[in-house]
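Now for subunit A:
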Amino acid sequence: MNADRLIKFELARLNAHLPERRISLKEALSLTRPQLPTRDGGVHSFKRKELELLAKLLPEADWEKLQLPIFIALEPKLGRGAAKVRGEIEAKVAAKLLGKETAGELLIYRPEVALLRRKIPTTTQYLFVW
Partner candidate 1 sequence: MATALAVSPTRMELMKLRKRLGLAQRGHDLLEEKMDALVIEFFEVFRKIQESRTKALEQLSIAHSTLSNCFAVMGTLETVQAARETKRELQIEISSRYLMGISIPAVEFGDVQRNALTRGYSLHMTSSVLDEAAREFERALGLLVELAETEAVAFAIARELEKTKRRVNALEYILIPRLKGALKFIVMRLDEMERENFTRLKRIKAIIEEHK
Partner candidate 2 sequence: MSFKIAVIGDKDTTTGMALAGATYAHVHAAKDETLAKLNEFLTSDEIGLIFVTHRVAEELGFEFRQMMRAKRLLPLVLRIPDKTRYVPKVDELQETIKRTVGAEIVVKKEGE
């Protein structure tokens, strides 16, 4: 049973880095120090230049709708090597960064995940789903 406890512990740890809540791009832009408290008691900061990049890619009307950080969802159901960007606006801006077309949710593959993480490392986060 020790193994079971260890597995549950590891699962609990997976999403511990996530912020307790998300904020819109609009709100983030307005803060002098755009950051959020994380579940494990830390602080996650957004880099201003990433916020500005996102703002450039979206019409101002969408700034309120874009929730940050953008989640790159890793779900075993999708199969290894595949990830999902959830949320309509989030998917839209991610697709723009990747040079792709999109309709609703966005399904991406490992090299695209790497590219997204390279371009906007502080405004994206991995989300483990089960």
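Observations on the structure shown:
Criterion: a contact is a pair of C-beta atoms (placed from the backbone, for glycine too) under 8 Å apart; a residue touches a chain by one contact, two chains touch by 3 or more; residues count from 1.
Keep in mind how these were chosen: all candidates are chains of the complex that A comes from, given by their letters.
Small disclaimer: the values here were computed from a predicted structure and weren't measured.
For subunit A, the touching partner in this complex, chosen from 1 or 2, is 1.
Every residue of subunit A that touches candidate 1 in the complex is listed here, in rising order: 3-4, 6-8, 10-11, 13-14, 16-17, 38, 40, 42, 44, 74-76, 80-81, 110, 113-114, 117-118, 121, 126, 128, 130.
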